[in-house]
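Left out: one protein chain. Kept in place: all the others.
Labels for the chains are A and B, by order of writing; each one numbers its residues from 1.
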Amino acid sequence: MKGMNINMELYRLTAAELSRMIRNKEVSSTEVTKSVFSRIKAKENEIEAYVTLNEEGALKKAAEVDEKIARGETLSSLAGIPVGIKDNICTKGLRTTCSSKMLSNFVPPYNATVINKLEAADFVCTGKLNMDEFAMGSSTETSFFKKTKNPFDTSRVPGGSSGGSAASVACGEAIVSLGSDTGGSIRQPASFCGVVGMKPTYGSVSRFGLVAFASSLDQIGPFGRCVEDVAMLTSVICGKDPMDTTSVRREYPRFEDHLSTDVKGLRIGIPEVYFGKGVTEEVRQSVMKAAHQYEAMGAVLVPVELPQPDYALAAYYIIACAEASSNLARFDGVKYGYRSPNFTSLEDLYENTRSEGFGEEVKRRIMLGTYVLSSGYYDAYYKKAKFTQNLMQDMFRKAFTQADVILCPTAPDTAFKFGENSDDQVKMYMNDILTVTVNIVGLPAISIPCGFDSKGMPVGCQLIGDKFSEQLLLNTAFAYEKAVGGFDLSRTLA
Amino acid sequence: MDMDIKRLAKLAKLKFTPEEEEKYAAQMASIVAMVEKLPDLDASGPLIDPDNPMEFRKDEVAQNYRRDELIANAPEVQAGCIVVPKTVAEE
Partner (left out) sequence: MIVGLEVHCELNTKTKIYCSCRNSFGAEVNSQCCSVCMGMPGTLPTLNEKVVDYAVKMGYALNCSINPVSKQDRKNYFYPDLPKAYQISQFDIPLCENGHLDILVDGKEKRIGITRIHIEEDAGKLIHDESFAGTLVDFNRCGVPLIEIVSEPDLRSSAEAKAYLDTIREIVIYLGISDGKMQEGSIRCDINVSVHKPGEPFGTRVEMKNVNTFSGAVRAIEYEAARQIEVLENGGTISQETRRWDDLKGCNFLLRSKEDAQDYRYFPEPDLSTIVLDEEHLAELKASIPELPNKKVVRYMQTLSIPEEDARLLVESVEKAAYFEEIIAAGKIVPKDAANWVLGAVSRVINETGKSIAEIGVSAEKMAKLIEMLEKKEISSSAGSTVFEEMLHSDKTPADIVAEKGLAQVSDQDVLQQIVDQVAAANQKSIDDYRGGKTNALGFLVGQCMKASKGKGNPAIMREMLLKILEQN
(Lines give C-alpha, C1' and ligand atoms only; values in the text may rest on other atoms or scores of the structure.)
Protein backbone atom coordinates (compact mmCIF):
# COMPACT_ATOMS: atom_id res chain seq x y z
CA MET A 1 0.00 0.00 0.00
CA LYS A 2 2.96 2.37 -0.01
CA GLY A 3 3.06 3.04 -3.75
CA MET A 4 3.68 6.63 -4.82
CA ASN A 5 0.37 6.90 -6.72
CA ILE A 6 -1.73 5.80 -3.82
CA ASN A 7 0.06 8.22 -1.49
CA MET A 8 -0.45 11.09 -3.88
CA GLU A 9 -4.17 10.44 -3.78
CA LEU A 10 -4.66 9.93 -0.07
CA TYR A 11 -6.05 13.48 0.12
CA ARG A 12 -9.10 12.24 -1.80
CA LEU A 13 -10.17 9.90 0.98
CA THR A 14 -12.49 10.76 3.82
CA ALA A 15 -11.43 11.15 7.44
CA ALA A 16 -13.38 8.00 8.29
CA GLU A 17 -11.47 5.97 5.68
CA LEU A 18 -8.09 7.45 6.58
CA SER A 19 -8.72 6.94 10.28
CA ARG A 20 -9.25 3.21 9.76
CA MET A 21 -6.19 2.98 7.49
CA ILE A 22 -3.91 4.86 9.88
CA ARG A 23 -4.91 2.76 12.85
CA ASN A 24 -4.57 -0.46 10.80
CA LYS A 25 -1.08 0.78 9.84
CA GLU A 26 -2.02 0.66 6.14
CA VAL A 27 -0.78 4.23 5.79
CA SER A 28 1.00 6.55 8.13
CA SER A 29 -0.23 9.96 9.21
CA THR A 30 2.97 11.33 7.69
CA GLU A 31 1.98 9.92 4.29
CA VAL A 32 -1.53 11.34 4.56
CA THR A 33 -0.19 14.72 5.67
CA LYS A 34 2.37 14.82 2.87
CA SER A 35 -0.35 13.96 0.39
CA VAL A 36 -2.50 16.83 1.59
CA PHE A 37 0.42 19.28 1.44
CA SER A 38 1.36 18.18 -2.06
CA ARG A 39 -2.28 18.77 -2.99
CA ILE A 40 -2.07 22.21 -1.38
CA LYS A 41 1.04 22.96 -3.43
CA ALA A 42 -0.77 21.91 -6.57
CA LYS A 43 -4.03 23.77 -5.97
CA GLU A 44 -3.39 26.66 -3.60
CA ASN A 45 -2.28 29.13 -6.28
CA GLU A 46 -5.62 28.66 -7.91
CA ILE A 47 -7.95 28.22 -4.91
CA GLU A 48 -6.25 30.42 -2.26
CA ALA A 49 -7.99 28.75 0.67
CA TYR A 50 -5.30 29.35 3.29
CA VAL A 51 -4.08 32.48 5.06
CA THR A 52 -1.32 30.63 6.93
CA LEU A 53 0.10 27.17 6.27
CA ASN A 54 1.45 25.00 9.05
CA GLU A 55 3.42 22.41 7.08
CA GLU A 56 6.32 22.07 9.49
CA GLY A 57 4.03 21.78 12.52
CA ALA A 58 1.73 19.38 10.70
CA LEU A 59 4.56 17.01 9.68
CA LYS A 60 6.00 17.10 13.17
CA LYS A 61 2.62 16.22 14.66
CA ALA A 62 2.06 13.48 12.04
CA ALA A 63 5.41 11.92 12.97
CA GLU A 64 4.40 11.98 16.63
CA VAL A 65 1.14 10.21 15.84
CA ASP A 66 3.02 7.62 13.80
CA GLU A 67 5.33 6.99 16.75
CA LYS A 68 2.37 6.58 19.08
CA ILE A 69 0.85 4.07 16.69
CA ALA A 70 4.16 2.24 16.44
CA ARG A 71 4.22 2.04 20.24
CA GLY A 72 0.76 0.50 20.12
CA GLU A 73 -1.05 3.35 21.86
CA THR A 74 -4.83 3.53 21.50
CA LEU A 75 -5.66 6.71 19.65
CA SER A 76 -8.76 8.74 18.93
CA SER A 77 -10.45 8.27 15.56
CA LEU A 78 -9.24 11.72 14.52
CA ALA A 79 -5.59 10.97 15.28
CA GLY A 80 -3.27 11.87 12.46
CA ILE A 81 -6.01 13.37 10.26
CA PRO A 82 -5.13 16.71 8.59
CA VAL A 83 -7.66 19.33 9.67
CA GLY A 84 -7.84 22.94 8.45
CA ILE A 85 -8.89 25.63 10.92
CA LYS A 86 -10.82 28.80 10.12
CA ASP A 87 -8.63 31.80 10.89
CA ASN A 88 -10.89 33.19 13.60
CA ILE A 89 -10.19 30.24 15.91
CA CYS A 90 -7.19 30.96 18.14
CA THR A 91 -4.20 28.65 17.81
CA LYS A 92 -1.40 29.09 20.32
CA GLY A 93 1.78 30.16 18.59
CA LEU A 94 0.13 30.14 15.14
CA ARG A 95 -0.94 33.45 13.63
CA THR A 96 -4.70 34.07 13.88
CA THR A 97 -5.79 36.96 11.67
CA CYS A 98 -9.58 36.80 11.14
CA SER A 99 -8.50 37.70 7.58
CA SER A 100 -8.11 41.28 8.76
CA LYS A 101 -5.29 43.77 8.47
CA MET A 102 -6.13 44.52 12.09
CA LEU A 103 -4.79 41.14 13.26
CA SER A 104 -2.36 40.41 10.45
CA ASN A 105 0.47 39.81 12.95
CA PHE A 106 -1.48 38.51 15.91
CA VAL A 107 -0.09 35.32 17.46
CA PRO A 108 -2.32 34.14 20.33
CA PRO A 109 -0.64 32.90 23.52
CA TYR A 110 -3.59 30.52 24.03
CA ASN A 111 -5.65 27.93 22.20
CA ALA A 112 -9.36 27.98 21.61
CA THR A 113 -11.03 25.23 23.63
CA VAL A 114 -11.89 23.37 20.40
CA ILE A 115 -8.18 23.37 19.50
CA ASN A 116 -7.30 21.91 22.91
CA LYS A 117 -9.89 19.22 22.29
CA LEU A 118 -8.54 18.50 18.81
CA GLU A 119 -5.00 18.38 20.20
CA ALA A 120 -6.11 15.90 22.82
CA ALA A 121 -7.45 13.84 19.88
CA ASP A 122 -4.04 14.12 18.11
CA PHE A 123 -5.24 16.00 15.05
CA VAL A 124 -2.83 17.39 12.47
CA CYS A 125 -3.31 21.13 11.85
CA THR A 126 -2.76 22.00 8.18
CA GLY A 127 -3.08 25.75 8.70
CA LYS A 128 -5.46 28.65 9.01
CA LEU A 129 -8.22 29.08 6.46
CA ASN A 130 -9.33 32.23 4.72
CA MET A 131 -12.65 33.85 5.58
CA ASP A 132 -14.58 37.06 5.27
CA GLU A 133 -12.97 39.65 7.50
CA PHE A 134 -14.11 38.96 11.08
CA ALA A 135 -16.62 36.49 9.54
CA MET A 136 -18.63 39.37 8.08
CA GLY A 137 -19.69 38.40 4.60
CA SER A 138 -21.19 35.67 2.46
CA SER A 139 -18.51 35.26 -0.20
CA THR A 140 -15.06 35.45 1.50
CA GLU A 141 -14.50 38.53 -0.68
CA THR A 142 -14.05 40.79 2.34
CA SER A 143 -10.82 39.02 3.39
CA PHE A 144 -7.93 41.48 3.62
CA PHE A 145 -5.53 38.90 2.20
CA LYS A 146 -7.01 37.02 -0.74
CA LYS A 147 -10.10 35.86 -2.55
CA THR A 148 -10.72 32.16 -2.14
CA LYS A 149 -12.14 30.52 -5.30
CA ASN A 150 -14.94 28.01 -5.60
CA PRO A 151 -13.29 24.71 -6.62
CA PHE A 152 -16.23 23.95 -8.94
CA ASP A 153 -15.73 27.17 -10.88
CA THR A 154 -12.91 29.52 -9.97
CA SER A 155 -14.76 32.52 -11.37
CA ARG A 156 -17.27 32.01 -8.57
CA VAL A 157 -17.15 32.63 -4.86
CA PRO A 158 -16.90 29.76 -2.36
CA GLY A 159 -19.52 31.41 -0.14
CA GLY A 160 -18.77 32.75 3.26
CA SER A 161 -17.76 33.59 5.69
CA SER A 162 -16.07 30.16 6.09
CA GLY A 163 -15.13 30.10 2.39
CA GLY A 164 -11.63 28.73 2.98
CA SER A 165 -12.96 25.97 5.22
CA ALA A 166 -15.45 24.81 2.55
CA ALA A 167 -13.16 25.19 -0.47
CA SER A 168 -10.20 23.43 1.15
CA VAL A 169 -12.28 20.36 2.01
CA ALA A 170 -13.95 20.32 -1.42
CA CYS A 171 -10.65 20.30 -3.30
CA GLY A 172 -8.58 18.09 -1.00
CA GLU A 173 -6.46 20.81 0.60
CA ALA A 174 -7.76 19.50 3.92
CA ILE A 175 -9.55 16.30 4.84
CA VAL A 176 -12.00 18.04 7.17
CA SER A 177 -12.09 21.56 8.60
CA LEU A 178 -13.58 23.78 11.25
CA GLY A 179 -15.57 26.88 10.45
CA SER A 180 -17.87 29.15 12.40
CA ASP A 181 -21.48 30.02 11.75
CA THR A 182 -23.11 33.25 12.92
CA GLY A 183 -25.78 33.58 10.24
CA GLY A 184 -25.04 30.76 7.83
CA SER A 185 -21.26 30.99 7.57
CA ILE A 186 -20.82 27.20 7.63
CA ARG A 187 -23.94 26.05 5.81
CA GLN A 188 -23.91 28.51 2.89
CA PRO A 189 -20.27 27.87 1.84
CA ALA A 190 -20.84 24.11 2.35
CA SER A 191 -23.77 24.45 -0.03
CA PHE A 192 -21.75 26.52 -2.55
CA CYS A 193 -18.81 24.08 -2.50
CA GLY A 194 -20.73 20.79 -2.48
CA VAL A 195 -19.63 19.58 0.96
CA VAL A 196 -21.36 18.81 4.25
CA GLY A 197 -21.32 21.49 6.94
CA MET A 198 -23.07 21.59 10.28
CA LYS A 199 -23.86 24.39 12.69
CA PRO A 200 -24.36 22.71 16.07
CA THR A 201 -26.90 23.85 18.70
CA TYR A 202 -25.87 27.11 20.37
CA GLY A 203 -24.10 26.10 23.57
CA SER A 204 -22.95 22.66 22.48
CA VAL A 205 -19.49 23.80 21.35
CA SER A 206 -17.34 26.13 23.43
CA ARG A 207 -16.76 29.58 21.95
CA PHE A 208 -13.67 30.23 24.07
CA GLY A 209 -10.96 31.29 21.65
CA LEU A 210 -13.31 31.92 18.75
CA VAL A 211 -12.79 35.60 17.94
CA ALA A 212 -16.29 36.89 18.55
CA PHE A 213 -18.44 38.38 15.82
CA ALA A 214 -21.84 38.07 17.51
CA SER A 215 -21.52 36.28 20.83
CA SER A 216 -25.14 35.15 21.11
CA LEU A 217 -25.17 33.67 17.59
CA ASP A 218 -21.63 32.39 16.88
CA GLN A 219 -21.02 28.67 16.91
CA ILE A 220 -18.06 26.61 15.70
CA GLY A 221 -18.84 23.65 13.48
CA PRO A 222 -17.36 21.06 11.12
CA PHE A 223 -16.99 20.63 7.35
CA GLY A 224 -16.49 17.25 5.67
CA ARG A 225 -17.00 15.46 2.40
CA CYS A 226 -19.35 12.97 3.99
CA VAL A 227 -21.72 12.88 6.94
CA GLU A 228 -19.58 10.44 8.91
CA ASP A 229 -16.61 12.86 8.83
CA VAL A 230 -18.80 15.67 10.10
CA ALA A 231 -20.11 13.37 12.85
CA MET A 232 -16.54 12.44 13.88
CA LEU A 233 -15.42 16.04 14.12
CA THR A 234 -18.59 17.10 15.96
CA SER A 235 -18.03 14.41 18.61
CA VAL A 236 -14.58 15.80 19.34
CA ILE A 237 -15.56 19.47 19.68
CA CYS A 238 -18.84 19.25 21.63
CA GLY A 239 -19.00 19.60 25.39
CA LYS A 240 -19.49 21.92 28.33
CA ASP A 241 -16.51 24.24 28.82
CA PRO A 242 -16.02 25.94 32.20
CA MET A 243 -14.41 28.81 30.27
CA ASP A 244 -17.66 29.52 28.36
CA THR A 245 -20.69 30.12 30.57
CA THR A 246 -22.98 29.89 27.54
CA SER A 247 -21.90 26.31 26.83
CA VAL A 248 -24.36 23.71 28.03
CA ARG A 249 -23.64 20.85 30.43
CA ARG A 250 -25.17 17.61 29.10
CA GLU A 251 -24.25 14.24 27.61
CA TYR A 252 -22.90 14.51 24.06
CA PRO A 253 -22.75 11.13 22.28
CA ARG A 254 -20.11 9.87 19.86
CA PHE A 255 -22.33 10.64 16.91
CA GLU A 256 -20.46 8.46 14.38
CA ASP A 257 -21.15 5.37 16.49
CA HIS A 258 -24.91 5.81 16.19
CA LEU A 259 -25.37 6.71 12.52
CA SER A 260 -28.44 5.10 11.01
CA THR A 261 -30.21 5.26 7.65
CA ASP A 262 -33.65 4.56 8.99
CA VAL A 263 -36.03 7.43 8.27
CA LYS A 264 -39.27 5.47 8.31
CA GLY A 265 -42.02 7.54 9.84
CA LEU A 266 -39.76 10.56 10.23
CA ARG A 267 -41.86 13.72 9.94
CA ILE A 268 -40.07 16.18 7.68
CA GLY A 269 -41.44 19.73 7.88
CA ILE A 270 -41.58 21.73 4.66
CA PRO A 271 -41.82 25.48 5.37
CA GLU A 272 -43.37 27.03 2.29
CA VAL A 273 -42.05 30.51 3.06
CA TYR A 274 -38.49 29.20 2.78
CA PHE A 275 -39.07 28.05 -0.80
CA GLY A 276 -40.56 31.36 -1.86
CA LYS A 277 -39.25 34.78 -2.71
CA GLY A 278 -35.68 34.88 -4.01
CA VAL A 279 -35.24 31.09 -4.23
CA THR A 280 -34.39 30.08 -7.79
CA GLU A 281 -36.47 27.46 -9.54
CA GLU A 282 -33.44 25.19 -9.97
CA VAL A 283 -32.63 25.32 -6.27
CA ARG A 284 -36.26 24.75 -5.34
CA GLN A 285 -36.48 21.72 -7.59
CA SER A 286 -33.25 20.14 -6.38
CA VAL A 287 -34.23 20.56 -2.75
CA MET A 288 -37.77 19.25 -3.33
CA LYS A 289 -36.25 16.27 -5.12
CA ALA A 290 -34.30 15.50 -1.95
CA ALA A 291 -37.53 15.84 0.03
CA HIS A 292 -39.23 13.34 -2.23
CA GLN A 293 -36.26 11.02 -1.90
CA TYR A 294 -36.95 10.99 1.86
CA GLU A 295 -40.61 10.35 1.19
CA ALA A 296 -39.61 7.39 -0.97
CA MET A 297 -37.55 6.08 1.96
CA GLY A 298 -40.57 6.17 4.27
CA ALA A 299 -40.48 9.66 5.73
CA VAL A 300 -43.59 11.83 5.81
CA LEU A 301 -43.58 15.41 4.47
CA VAL A 302 -45.67 17.85 6.51
CA PRO A 303 -46.19 21.57 5.97
CA VAL A 304 -44.92 23.77 8.85
CA GLU A 305 -45.23 27.46 9.53
CA LEU A 306 -42.03 29.31 10.27
CA PRO A 307 -41.18 32.95 10.92
CA GLN A 308 -41.14 35.31 7.97
CA PRO A 309 -37.59 35.27 6.58
CA ASP A 310 -37.72 39.08 6.40
CA TYR A 311 -38.26 39.33 10.16
CA ALA A 312 -35.45 36.93 10.81
CA LEU A 313 -33.04 38.78 8.55
CA ALA A 314 -33.90 42.12 10.18
CA ALA A 315 -33.56 40.75 13.70
CA TYR A 316 -30.35 39.01 12.71
CA TYR A 317 -28.61 42.07 11.31
CA ILE A 318 -29.61 44.17 14.29
CA ILE A 319 -28.48 41.69 16.95
CA ALA A 320 -25.35 40.57 15.10
CA CYS A 321 -24.16 44.09 14.32
CA ALA A 322 -24.96 45.40 17.80
CA GLU A 323 -22.87 42.69 19.40
CA ALA A 324 -20.16 43.05 16.77
CA SER A 325 -19.85 46.80 17.34
CA SER A 326 -19.03 46.03 20.97
CA ASN A 327 -16.95 42.88 20.37
CA LEU A 328 -14.74 44.64 17.83
CA ALA A 329 -14.20 47.72 20.00
CA ARG A 330 -11.20 46.02 21.63
CA PHE A 331 -9.27 46.38 18.38
CA ASP A 332 -7.97 49.82 19.20
CA GLY A 333 -4.24 49.63 18.53
CA VAL A 334 -3.32 49.49 22.20
CA LYS A 335 -2.68 45.90 23.33
CA TYR A 336 -2.26 43.87 20.14
CA GLY A 337 -2.86 43.99 16.44
CA TYR A 338 -2.45 46.84 13.99
CA ARG A 339 -1.53 50.31 15.24
CA SER A 340 -1.62 53.19 12.80
CA PRO A 341 1.71 54.98 12.51
CA ASN A 342 -0.21 58.24 12.08
CA PHE A 343 -1.18 59.75 15.40
CA THR A 344 -0.38 62.56 17.75
CA SER A 345 -3.11 62.00 20.33
CA LEU A 346 -4.97 59.08 21.82
CA GLU A 347 -8.07 59.97 19.82
CA ASP A 348 -6.01 59.93 16.61
CA LEU A 349 -4.50 56.61 17.53
CA TYR A 350 -7.95 55.08 17.99
CA GLU A 351 -9.59 56.56 14.92
CA ASN A 352 -6.71 56.03 12.50
CA THR A 353 -5.97 52.51 13.71
CA ARG A 354 -9.58 51.45 13.36
CA SER A 355 -10.20 53.25 10.08
CA GLU A 356 -7.06 51.81 8.50
CA GLY A 357 -7.22 48.38 10.15
CA PHE A 358 -10.82 47.44 9.35
CA GLY A 359 -12.23 46.84 5.88
CA GLU A 360 -15.41 48.46 4.56
CA GLU A 361 -17.90 45.73 5.40
CA VAL A 362 -16.65 45.54 8.98
CA LYS A 363 -16.92 49.31 9.34
CA ARG A 364 -20.44 49.27 7.90
CA ARG A 365 -21.55 46.68 10.44
CA ILE A 366 -19.85 48.48 13.33
CA MET A 367 -21.69 51.64 12.28
CA LEU A 368 -25.03 49.83 12.07
CA GLY A 369 -24.42 48.17 15.45
CA THR A 370 -23.47 51.48 17.02
CA TYR A 371 -26.63 53.03 15.61
CA VAL A 372 -29.05 50.38 16.88
CA LEU A 373 -27.58 50.55 20.39
CA SER A 374 -27.29 54.31 20.58
CA SER A 375 -29.39 56.34 22.94
CA GLY A 376 -32.87 56.86 21.54
CA TYR A 377 -32.73 53.92 19.11
CA TYR A 378 -32.07 50.99 21.45
CA ASP A 379 -35.74 50.23 22.11
CA ALA A 380 -36.86 50.55 18.50
CA TYR A 381 -34.11 48.34 17.12
CA TYR A 382 -32.10 46.21 19.50
CA LYS A 383 -34.78 45.54 22.07
CA LYS A 384 -37.44 44.93 19.47
CA ALA A 385 -35.13 42.54 17.62
CA LYS A 386 -34.58 40.59 20.85
CA PHE A 387 -38.33 40.31 21.39
CA THR A 388 -38.71 39.19 17.78
CA GLN A 389 -36.17 36.50 18.63
CA ASN A 390 -38.48 35.26 21.43
CA LEU A 391 -41.42 35.24 19.03
CA MET A 392 -39.42 33.18 16.54
CA GLN A 393 -38.41 30.71 19.23
CA ASP A 394 -42.09 30.16 20.02
CA MET A 395 -42.86 29.49 16.36
CA PHE A 396 -40.10 26.91 16.10
CA ARG A 397 -41.26 25.26 19.31
CA LYS A 398 -44.66 24.84 17.70
CA ALA A 399 -43.18 23.63 14.41
CA PHE A 400 -41.26 20.90 16.24
CA THR A 401 -44.48 19.51 17.66
CA GLN A 402 -45.54 18.88 14.06
CA ALA A 403 -42.24 17.81 12.50
CA ASP A 404 -39.04 16.06 13.64
CA VAL A 405 -36.79 17.76 11.13
CA ILE A 406 -37.34 20.78 8.88
CA LEU A 407 -36.08 20.74 5.30
CA CYS A 408 -35.44 23.77 3.08
CA PRO A 409 -32.77 25.20 0.77
CA THR A 410 -29.54 26.37 2.41
CA ALA A 411 -29.22 29.39 0.10
CA PRO A 412 -31.61 30.96 -2.40
CA ASP A 413 -29.16 30.36 -5.26
CA THR A 414 -25.91 28.59 -6.09
CA ALA A 415 -22.48 30.25 -5.97
CA PHE A 416 -22.38 33.64 -7.65
CA LYS A 417 -19.55 35.29 -9.55
CA PHE A 418 -16.92 37.50 -7.91
CA GLY A 419 -18.07 41.08 -7.63
CA GLU A 420 -21.65 40.18 -8.51
CA ASN A 421 -23.10 41.25 -5.17
CA SER A 422 -20.32 43.38 -3.74
CA ASP A 423 -21.90 46.74 -4.55
CA ASP A 424 -25.32 46.02 -3.17
CA GLN A 425 -25.17 45.15 0.52
CA VAL A 426 -28.83 44.33 0.84
CA LYS A 427 -28.64 41.92 -2.09
CA MET A 428 -25.59 40.33 -0.47
CA TYR A 429 -27.36 40.07 2.87
CA MET A 430 -30.28 38.27 1.17
CA ASN A 431 -27.92 35.31 0.72
CA ASP A 432 -28.33 34.68 4.42
CA ILE A 433 -32.10 34.83 4.42
CA LEU A 434 -32.60 31.05 4.78
CA THR A 435 -29.82 30.45 7.28
CA VAL A 436 -30.00 33.31 9.82
CA THR A 437 -33.23 32.11 11.42
CA VAL A 438 -31.44 29.05 12.78
CA ASN A 439 -28.84 31.21 14.54
CA ILE A 440 -31.46 33.54 15.93
CA VAL A 441 -33.23 30.61 17.60
CA GLY A 442 -30.02 28.72 18.48
CA LEU A 443 -30.93 25.50 16.66
CA PRO A 444 -28.66 22.96 14.94
CA ALA A 445 -28.75 22.69 11.14
CA ILE A 446 -26.79 20.82 8.53
CA SER A 447 -26.28 21.52 4.85
CA ILE A 448 -25.86 18.53 2.53
CA PRO A 449 -25.28 18.54 -1.23
CA CYS A 450 -28.44 17.67 -3.22
CA GLY A 451 -27.37 17.84 -6.83
CA PHE A 452 -26.19 20.51 -9.24
CA ASP A 453 -27.83 23.31 -11.17
CA SER A 454 -27.55 23.78 -14.94
CA LYS A 455 -24.28 25.72 -14.48
CA GLY A 456 -22.84 22.66 -12.78
CA MET A 457 -22.76 24.34 -9.38
CA PRO A 458 -23.75 22.39 -6.26
CA VAL A 459 -27.07 22.98 -4.53
CA GLY A 460 -27.38 22.63 -0.73
CA CYS A 461 -30.26 21.18 1.20
CA GLN A 462 -30.64 22.43 4.77
CA LEU A 463 -31.97 20.19 7.54
CA ILE A 464 -32.92 22.00 10.75
CA GLY A 465 -33.46 20.14 14.01
CA ASP A 466 -34.71 20.94 17.47
CA LYS A 467 -32.17 21.87 20.17
CA PHE A 468 -29.50 19.19 20.70
CA SER A 469 -30.93 16.94 17.98
CA GLU A 470 -27.57 16.64 16.19
CA GLN A 471 -27.78 12.85 16.13
CA LEU A 472 -31.14 12.93 14.37
CA LEU A 473 -29.87 15.53 11.90
CA LEU A 474 -26.75 13.51 11.14
CA ASN A 475 -28.80 10.34 10.74
CA THR A 476 -31.24 12.03 8.40
CA ALA A 477 -28.36 13.43 6.35
CA PHE A 478 -26.61 10.04 6.41
CA ALA A 479 -29.74 8.29 5.10
CA TYR A 480 -29.84 10.61 2.08
CA GLU A 481 -26.10 10.29 1.45
CA LYS A 482 -26.34 6.50 1.41
CA ALA A 483 -29.48 6.55 -0.73
CA VAL A 484 -27.85 8.69 -3.45
CA GLY A 485 -24.58 6.78 -3.29
CA GLY A 486 -22.45 9.54 -1.74
CA PHE A 487 -21.73 13.14 -2.67
CA ASP A 488 -20.04 13.80 -5.99
CA LEU A 489 -16.76 15.69 -5.60
CA SER A 490 -15.04 13.93 -8.49
CA ARG A 491 -14.52 17.21 -10.32
CA THR A 492 -12.96 19.14 -7.45
CA LEU A 493 -10.78 16.30 -6.16
CA ALA A 494 -9.48 15.35 -9.59
CA MET B 1 -33.99 58.17 8.53
CA ASP B 2 -32.18 60.53 10.83
CA MET B 3 -28.75 58.97 11.11
CA ASP B 4 -25.96 61.23 12.22
CA ILE B 5 -22.99 59.51 10.56
CA LYS B 6 -20.49 61.89 12.16
CA ARG B 7 -21.75 61.22 15.68
CA LEU B 8 -21.87 57.45 15.12
CA ALA B 9 -18.34 57.47 13.69
CA LYS B 10 -17.16 59.37 16.75
CA LEU B 11 -18.79 56.81 19.06
CA ALA B 12 -17.29 53.91 17.09
CA LYS B 13 -13.88 55.62 16.85
CA LEU B 14 -13.90 55.62 13.07
CA LYS B 15 -12.88 58.43 10.77
CA PHE B 16 -14.40 59.04 7.33
CA THR B 17 -13.65 61.46 4.55
CA PRO B 18 -16.62 63.57 3.41
CA GLU B 19 -16.99 61.30 0.35
CA GLU B 20 -16.97 58.20 2.49
CA GLU B 21 -19.48 59.78 4.82
CA GLU B 22 -21.84 60.32 1.94
CA LYS B 23 -21.39 56.80 0.68
CA TYR B 24 -21.92 55.32 4.14
CA ALA B 25 -25.03 57.43 4.66
CA ALA B 26 -26.57 56.05 1.48
CA GLN B 27 -25.61 52.46 2.20
CA MET B 28 -26.73 52.64 5.78
CA ALA B 29 -30.09 54.06 4.69
CA SER B 30 -30.88 50.99 2.61
CA ILE B 31 -29.60 48.61 5.29
CA VAL B 32 -31.70 50.33 7.93
CA ALA B 33 -34.73 50.07 5.65
CA MET B 34 -34.09 46.32 5.57
CA VAL B 35 -33.71 45.94 9.32
CA GLU B 36 -36.85 47.99 9.99
CA LYS B 37 -38.95 45.06 8.77
CA LEU B 38 -39.56 43.86 12.29
CA PRO B 39 -43.01 42.61 13.30
CA ASP B 40 -45.29 44.79 15.41
CA LEU B 41 -44.93 43.55 18.93
CA ASP B 42 -44.83 44.75 22.48
CA ALA B 43 -41.18 45.24 23.37
CA SER B 44 -41.60 46.52 26.90
CA GLY B 45 -40.20 44.74 29.92
CA PRO B 46 -36.64 43.72 30.65
CA LEU B 47 -34.47 41.51 28.45
CA ILE B 48 -33.70 38.62 30.70
CA ASP B 49 -33.66 34.88 30.26
CA PRO B 50 -34.26 33.07 33.57
CA ASP B 51 -34.17 29.69 31.80
CA ASN B 52 -30.42 29.90 31.23
CA PRO B 53 -28.88 30.06 34.70
CA MET B 54 -25.13 30.45 34.83
CA GLU B 55 -22.66 28.11 36.50
CA PHE B 56 -20.36 30.34 38.56
CA ARG B 57 -16.60 29.97 38.77
CA LYS B 58 -15.02 28.90 42.07
CA ASP B 59 -12.83 31.57 43.65
CA GLU B 60 -9.56 29.71 43.09
CA VAL B 61 -6.37 31.22 41.70
CA ALA B 62 -4.87 29.89 38.46
CA GLN B 63 -1.92 31.78 37.02
CA ASN B 64 -1.38 30.63 33.46
CA TYR B 65 0.55 33.35 31.69
CA ARG B 66 3.88 35.08 31.80
CA ARG B 67 3.90 38.80 31.25
CA ASP B 68 6.11 38.60 28.18
CA GLU B 69 3.61 36.28 26.45
CA LEU B 70 0.76 38.67 27.12
CA ILE B 71 2.50 41.77 25.87
CA ALA B 72 4.30 40.06 22.98
CA ASN B 73 1.64 41.30 20.54
CA ALA B 74 1.64 44.88 21.81
CA PRO B 75 2.72 47.59 19.38
CA GLU B 76 4.73 49.54 21.96
CA VAL B 77 6.04 48.38 25.31
CA GLN B 78 8.17 50.03 27.97
CA ALA B 79 9.12 48.77 31.44
CA GLY B 80 6.63 45.90 31.23
CA CYS B 81 3.82 48.31 30.38
CA ILE B 82 1.94 49.05 27.21
CA VAL B 83 2.50 52.57 25.92
CA VAL B 84 -0.20 54.93 24.65
CA PRO B 85 -0.10 58.64 23.85
CA LYS B 86 -0.40 60.82 26.93
CA THR B 87 -3.94 60.71 28.26
CA VAL B 88 -5.78 63.68 29.69
CA ALA B 89 -6.81 62.85 33.20
CA GLU B 90 -10.25 61.30 33.41
CA GLU B 91 -11.56 58.99 36.11
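Criterion: a residue touches a chain if its C-beta (ideal position, glycine included) is under 8 Å from a C-beta of that chain, and two chains touch if they have at least 3 such contacts.
Please read these numbers as outputs of a predicted model, since none were measured by experiment.
J.: Since one chain is left out of the picture, which of the remaining chains does it touch in the full complex?
T.: If we consider the entire complex, the absent chain touches A, B.
J.: Looking at A:L13, A:L94 or A:V211, which makes contact with the chain not pictured?
T.: The missing chain is touched by A:V211.
J.: Looking at the whole complex, which of A:T261, A:S326, A:Q393 or A:S422 touches the chain that is not displayed?
T.: Per the contact definition at the top, the residue touching the missing chain is A:S326.
J.: Using the touch definition up top, pick the residue from A:Y350, A:F416 or A:F478 that touches the left-out chain.
T.: Per the contact definition at the top, the residue touching the missing chain is A:Y350.
J.: What is the set of subunit B residues that contact the non-displayed chain in the whole complex?
T.: 11, 13, 46-54, 56-65, 67, 70-71, 76, 78-87, 89-91
J.: Please identify, in ascending order, the residues of subunit A that touch the omitted chain?
T.: Residues of subunit A in touch with the missing chain: 88-90, 96, 98, 103, 106, 108-110, 112, 207-212, 214-216, 242-246, 322-323, 325-326, 329-332, 334-336, 346, 350, 370, 373-375, 378, 382.
In this section, only the chains that are shown with their structure count from here on.
J.: For subunit A and subunit B, let me know how many angstrom lie between their CA-based centres, rounded off.
T.: Inter-chain centre distance comes to 24 Å.
J.: Which stretch or stretches of subunit A touch subunit B in the complex?
T.: 105-107, 109, 242, 245-246, 249, 308, 310-311, 313-315, 317-318, 325, 329, 332-339, 343-352, 354-355, 358, 363-364, 366-368, 370-372, 374, 379, 381, 383-388, 391, 425-426, 429
J.: Show which residues of subunit B lie in contact with subunit A when the two form their complex.
T.: 3, 5, 8-9, 11-16, 24, 27-28, 30-32, 34-39, 41-43, 47, 52, 54-55, 57, 65, 69-76, 82, 84-87
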